[in-house]
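My questions will all concern the structure given below.
Note that this complex is displayed minus one protein chain, with the remaining chains in position.
Letters are used for the chains, namely A, B, C and D, taken in the order the chains are written, and counting of residues starts over at 1 for each.
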Amino acid sequence: MITLTIAIFLMGVIVVGLLNKYPKTAGIIAFFVSLIPFFALLSWSSVMNITLPSYLQFLNFETSWQYNLGPGTLILQITPLGWFFLLLLSSLFPMVILFSISYFRSNAGGFYAAMLLTMLGSFGILLAQDMLTFYIFWEIMSWSILALVIRGGDRKAIVSYLSFGALSAMLILFGFMLLYFKTGTFVFAEMHLDASNLVLAAITLIVSGFAVKGALMPMHVWAPHVYSKSEEPFVAFLSGGLSKLGYFGIMLFMYGVVGFSLLSSWGTFRGVPLFGYSLAVVGAFTAFAGTVLAVMQDDLRKLLAYSSIGQLGYIAIGLGIGTPLALTGALFQALNHTFFKAVLFLAAGAVYYRTGKYKISELGGLGYKMPFTFLASLFAIFALAAIPITSGFAAKWLLYEAAIEKKFLFVTPIMLIAGVGAFLYVYKILYGVFLGEPRYNVKEAPLSQLVPMWILVLPLIIFLIFPGWFVDLTAPILQGYEMTAIPHTPYTINTSLAKYNTLAVIFAFIGTLIFAFILYLSKPQEKVDHMDNYLAGEPPELYDYISMHASSKYYEPFEEVFYPYFKRGAERMWEIILAAGEVFGSGARKIYTGIVGDYSIYILLFFLIMVGWWLLW
Amino acid sequence: MMAKELFPEAQEIRKGRIRIETQKDKVGEIIKKLKDNSYEHFVMLSCVDWIKEGKFELVYQMWSYQYKEHVMISIKINRDGESMLSMRHLFPQIETYEREIHEMFGVNFIGNPNLKEFILEGWPHMPPMRKDFDTEKFVKDFYYKIPEVKEE
Amino acid sequence: MVNYIDLTIQILVAIGVTALGFAIGMLFNGIARKITARIQNRVGPPIYQGYIDVLKLFTKKTNISHGWIFDLAALFSVAGIALAFLFLPVAGVSLLSGEGDLFLILYLLAIPALGFALGAGASGNPNAAVGIMRALMTMLAYELPLVMVIIAMMVYYDTTSLAVIVQKQANMHWAIFIPVFFIGALVADMALQGMLMEKPFDIPIAPHEIATGPMVEFGGKHLGALMLYKMMGIVVETTLFVDLFLGGGVILSVSQFGWLAYVVNFIVWFLLILFVFFIALLINAVFPRFRIEQALKFYWKYDALVGLLILIWIFVGVTP
Amino acid sequence: MVSIPPVLLIAFPLFFAFLAPLINMVSKKAVKPYTLFVLLLNTLFASIIFLNVSSGGVIYEQLSGFYPPIGILLSVGYLGAILALLINLLSPIVYISYFGDAKNSVKFSMLYMLVTASSTGIVITGDLFNMFVFFEITAVGSYGLVASMRTKKAFEGAFKYIVLGSVGSAFILLGIATIYGYLKTLNFYDIALRISSMPPTARLMAFIFLIIGIGVEAEIFPLNGWVPDAYEGSSHRVASFLSLGPSKAGIYAIARLLFTLIPIMGGFELALLLGLLTLIIGELAALKQKEIKRMLAYSSIGQMGLILVAFSMDSRMAFVAAIFLMISHAMAKSLLFLGTRNYTVGSLKNPFVSVPIFIGVLSIIGMPPFPGFWGKWYLMVDMASQGFWTIILLVILAAIVEAVYYARFLFKGTGTEKSEGISKSEMTAIVILALLLVLVGLFPQYIYAPAVNAASSFLGGGP
Partner (left out) sequence: MNHENWSKLARIMSKRSLWMIHFCTGCGAMEMPPVMTSRYDMERFGMHAMATPRQADVFLVTGYLAVKTLKRVVQVYEQMRDPKYVIGFGSCTINGGMYWDSYNTIKDLSKYIPVDVYIAGCMPRPEAIMDSFLKLFDMIDKGEAIGWQKYHKYYDQYKRNQRMAFSYRLDEVKDIKEDDKE
């Protein structure tokens, strides 16, 4: 069945590519093709020992498959980890395609073709069982993203994406070659690694290669450009789904291939492998710096990009610590991030679709005219800011517990501060875009854009009430790495340090809300529009030509304090490296002077050197 | 150079207070010359309504910190609608003085960008500071005519 | 099966204690204004002024609202702060504090702040937006030192649940007697000053600059709800401080003395939070208001430095 | 399977090339379809020979009756068969693009057929002097083709090509003279057998002469001064044809020299050094280059360096990698040259242009489902198994630099302005090339089997 899926995907790419003139039909075809991975997911749910309801039994995708290809053979097989990330991607991808059907007005054929290719690439990555397949599908995914970035048409985004993509691909390739040199085989199962420095070097290279895709701090430079200069639906899929593949790779290689025991053989710090600890520190720094940079942005897409980098830092921390609690936390954060980031980017797309503006200072008061978009993004924002009434809190709570359990004294405060920093840029979006003075009378986003947003909000609600289900969901993954799942019931998670009971929080909150509502009903109230506002007594007619929206340069004092520290940033470092390359380049080009005489002298010189070398040697 | 040396026609009323009477068109270059000779503080522009002569007297007052001298340049323009060149380009603050005089006396200043209403928002009657405007009569038959709130 | 009698008792106790919390909050408001007045050599309002103010606000005849998000603020702030209060061990009585832990409380404190911010944003008044910006920045500022001290305490007591910390401080082993946590208490007290939005850090509600900041458009019952939130906030934050450093007011263990222990503990708890609030009031009455960058720099430079010292001290102290 | 004498591959196009002026006199318009027919026929022969070789083994053919030491011997080995098929398969495709062009000079078609025949000849000949003759014909033909644009740049490029080409052929002649002086034979396998009887100094001198001579044609570092100007001066069609036929023949000759003719001691290390130098300098030079055709020329130099590195690994897997790299470079580079005729902002708007160019760029950079990836992957695997980490690092750096300047190249094409783009026939040519790239990429095993035979036979010193 997997060959059928790949074949249908490829045909889908070609058909949709040709249907450039009629975006609607191309979109619908792409939507049906995009449902296939979801059905594959359902049929493989036995891997996660979830028994399917009877009417879904007819799906029988085979679980593993091989394809002989000259020297190497491609081995694809479903594993619990692969299943989990496929759940994220395959539930997000159809929604993004559904959103983009009404989003695009023209030449969307190329968009759907490239998106289907990206999904094909990630489908292959999740099932790959050997390094050759992994690398092939990794590259297919990264260059199909390149095609989409080129559609965005921004120079800095294309150049930075392709150079970082090549850097990450080559890092991974070099790491694979080291492992191949060490073990002589490509297949993960047959690789028996020992604690030699070569394997350590290989793993560092591979993890740093994946860190580029997961936008960890020093290698994140490409992300803001690409996120802010490409089309919205693609960015929602990229930041929601594809950035998780970087972390899927890290988890696969750190815990699947190398294994926790081997990792800790290279020295441990308080029971946590040093390798993992350094990843956690990088993750913490990314979370903090990402949040601070996000607060300072005015462009909505750039802000969401940096916030995405910040939230992904949390996953790196979880993977770094490596205890069952931390891994569950990391996976939960990955799930949450997929959905709430996708909803936010789709909301940004809907706002752009209606107002054609991105700058927060130019937007304002859309919450009144676009209530459903506002509500969906409000819930996503609650999840992002980890407010206890959403599943976002459970994920971050697990990560905090894991960090405290391992007595991480310096990483945890940074994590918490990054969490609080999230409130700042979260409110900037809420106030700058949705609340404040209504400045645009636009209609609500079309239904076909609202439905995907609301469907993507559902998982956040399900796991809000029953975080225990999520722990069951990831138990098989942990069993794969000889770790036992953390003790839990459907609605409470208790760790060695404390307990978190979601039902208690929810019922208490409902109770207090009722109490507040009774207070609120004490007296009637009359609705008054924003013109009747206290502006030191100025008469209303002044308001129509002065804007009361205070969202431009919103966190200026914050910038005054933090800008000196973040002025240089990583971007300049990479520019220096590129400049150095260019210096060599110009040196090399000088050799080709363009004068025939020089070239013939070169030949003579070469001849003399050869003869001289022969005489001396 | 002191004001007296610059302008022979200046009379010194008392120590440190000089008065120059000129025509409408010479005011600009007098102010400019004074400004260049360290009379850099423009004190104020005021207007006096000589109703009997049928003239408005515009007095431009300048002060020099160096010489501690107060120079008053006064010109006379007739009351019924003669307009005056705006000195805004020499000192920015003159614009507000001219705006006030325009509102209170009805003198039109050519070249002043915003001669719109200043203190009296939506004042329909004739400029109130003119001598021929009887304030008591106005107050008596406007403010006191506004009816009390009758509670029936 | 959960027996319903026990559950109803628990609910009634919870309602009772929360009502007590609100009452104490209003009392504190009166006390605060009285003490500030007396410091300024004024007569000052009667102690029960808080109750009169809240009653007056709720009996206002007409109220305005800028839409359902604006009303959300009133609901979320009162509900959120009451929820935070439920999860705090109050004088040894653990209402729901067994169910959640310290991180939950820190984030529960965020619900009312964010709900209130939403409402202020919906009012469309620029003063409110500037006020909220300052409130969020102050929160970011005081959170760092506070979190450092809390994490040091968690690692030291090897637990994240506040109830367990209170138990571990039973019979007078208060954390404040441990030298490292004495300094920690000082740092946390500075942070408390920011949390309570007392004078040096009442930047968000600066009446002279931005007309009471976020509460510009709140009048009548909305302002009443916010007053309740502010008063209850005082009780919650001081109780948090007392639970962390002063043993949560538990003097006599309940098992030995039964009802007497409850009464004594409540009195001790009340006196302790009054004492902590008194310190905050003294600072409030004397200090002029900081600018927002000064506040951020103060917390992140000096306070955080001491916090870092505490962390290193714990890092060295705790066996790996 | 009917067996065709390999000589037909060379004689057939030569004969019809000289027949072209007659056709021209009959009717001007007939020349182009006639040439295309001739080239397609040649492709048919090449594929039949390829099938015979892969099933039956090496085909020898004795020319003009004399026995080996004197007579010319054609020996179509596995590698020779693959390259012959490659050259003859792609030259008609590139020629299709000529239909759209208004100009219709019979001289261009004649030269085109001439160079195709001679580069095929280089690949399948078994005799050193015969290879020299074909080198000369290719070189002369290429000078004519480069100058065919009749612009100032074209003449300048052709002039440089002529000067350096003649210096190169002089060196080849010296090399052949030294070999013939001592061994009195010109047949490859005869030389290979009796090379040890030559005194070591003479053998080394012959090696130096030959490597310089062939190096000029194979665009190796110090000798490839002419490449940027020649490619920039020539028209897009000629540039893509040059990167197709002559450069592949040049690299084949270098391989023949390294493996069979004079396997001297330091030969492979020297080749490795030269290859790496060519790769690095080619890529870095391309990084700074703003003008499209010069950039692609430098990138070709870089690719040639990489192929040379693969050959100098002297192992079976690396040899297969070299073959894949050659196939990928031939197809992708000719595609890029054709596709970027007037490459301005917005020329990537038309999907029939942007998708093939995108595929070409991806194959050169070495992205998976394309032959370029297989070449780089096998090369990496082979180098990893032998543990040459520094070389892997250099190849990786080169790949990253490649990515950077191709990104700039791709960006230059985006944008919404209206650009007149390329003619219909060029579009068909690049679409066919792109399809070929995708086919070879998706089903590498059909190329892999013959490549392995070629590797094993070539390494043993055989044909």
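To be clear about the criterion, a residue touches a chain if its C-beta (ideal position, glycine included) is under 8 Å from a C-beta of that chain, and two chains touch if they have at least 3 such contacts.
Since the structure is predicted, the reported quantities are computational estimates derived from the model, not experimental observations.
> Please provide the labels of all shown chains that the missing chain touches.
Every shown chain touched by the left-out chain: A, B, C.
> Touching the left-out chain: which of C:105, C:215 or C:273?
C:215
> Check each of C:15, C:35, C:64 or C:309 against the chain that is not shown and name the one that touches it.
C:64
> Extract the touching residues of chain B with respect to the undisplayed chain.
119-125, 128, 133, 135-136, 138-139, 142-151
> Spell out the interface residues on chain A facing the chain that's missing from view.
Residues of chain A in touch with the missing chain: 532, 534, 536-540.
> Which chain C residues would touch the chain omitted from the figure, given the whole complex?
33, 37, 40-46, 49, 52-53, 55-56, 59-64, 207-208, 211-212, 215-220, 223
Methods note: only the chains that are shown with their structure count from here on.
> Which chain has the mean of its C-alpha atoms lying nearest to the mean of all protein C-alpha atoms shown?
A
> Please tell me whether A-C or A-D has the greater number of C-beta pairs in contact.
Greater number of contacting C-beta pairs: A-C.
> Please report how many Å separate the Cα centroid of chain A from that of chain C, as a whole number.
Each chain reduced to its C-alpha mean, chain A and chain C end up 36 Å apart.
> What whole-Å value do you get for the distance between chain B and chain D if each is reduced to the mean of its CA atoms?
92
> Enumerate the contact residues on chain D facing chain A in the complex.
159-160, 163-164, 167-168, 171, 204, 208, 211-212, 216, 222-223, 225-226, 228-229, 266, 280-281, 284-289, 317, 348, 351, 355, 358, 362, 365, 367-369, 373-374, 377-378, 380-381, 383-385, 387, 392-393, 396, 399-404, 406-408, 410-411, 414-416, 444-445, 447-448
> What residues of chain C sit close enough to touch chain A in their complex?
Within the complex, chain C touches chain A at residues 11, 18, 58-67, 69, 71, 74-76, 78-80, 82-83, 86-87, 96, 98-104, 106-108, 110-111, 113-114, 117-118, 121-127, 129-130, 132-133, 136-137, 139-140, 143-144, 147-148, 151-152, 154-155, 158-161, 164, 211, 216-217, 220-221, 224-225, 228, 291-293, 296-297, 300, 307, 311, 314-315, 318, 320.
> Please output the residues of chain A touching chain C within their complex, sorted ascending.
Within the complex, chain A contacts chain C at residues 269-270, 365, 367-368, 385-389, 393, 396-397, 400-401, 404, 407, 409-410, 412-413, 416-417, 419-421, 423-424, 426-427, 430-431, 435-438, 492, 497-501, 504-505, 508-509, 511-513, 515-517, 519-520, 522-530, 532-536, 548-551, 554-555, 557-558, 560-561.
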